[in-house]
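Note that one protein chain is taken out, while the other chains of the complex remain in position.
This part shows subunit A:
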């Protein structure tokens, strides 16, 4: 068992443990913090897959930005009776049907990917990945890159419009 294998198992364990803890906890803030462990574990896995740039982006965007705006949304909407209420929709049957369907889906996909192997040894990505990604983004993928910037702008303006107070409500103050 090589060092890479051990690192993979530790990071995979951290990622899955974060997800399972998230499902078990009842406090919403604790759930978000448990998810940070999953996101950091996934970032470590990206490093193992020699995707250093994606790993850094993962830490910045997911562990940083998305977690923080989720915490802000919780604090802006939170009320104290939350913790005594039930946390899930429906009853036992709803949860049982959801669990069985998800497990069936997981098994079906698992039998498809169990023996998948393309014979690549993973040596193709050695070297200067960030430089290659930058060159690809600004040459071959220029148009998708610009479209993503438009999507981000539209999402920004849309979020402001959606979260803004109505004209009537704002006028009252």
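Operating definition for what follows: a contact is a pair of C-beta atoms (placed from the backbone, for glycine too) under 8 Å apart; a residue touches a chain by one contact, two chains touch by 3 or more; residues count from 1.
One rule holds in what follows: contacts and distances are computed from a predicted model.
Between the listed names "Thioesterase domain-containing protein", "NADH-quinone oxidoreductase subunit K", "Sugar ABC transporter permease" or "Phosphate transport system ATP-binding protein", the UniProt record for the complex's undisplayed chain reads "NADH-quinone oxidoreductase subunit K". The missing chain lies against subunit A, touching residues 4-5, 8, 12, 15-16, 19-20, 22-23, 28, 31-32, 35, 38-39, 42, 45-46, 48-51, 53-54, 57-58, 61-62, 65-66, 69-70, 72-74, 76-77, 82, 85-90, 94-95, 98-99, 101-103, 105-106, 109-110, 113-118, 120, 122, 124-125, 129, 132-133, 136-137, 141, 144, 148, 151-152, 154-156, 158-163, 165.
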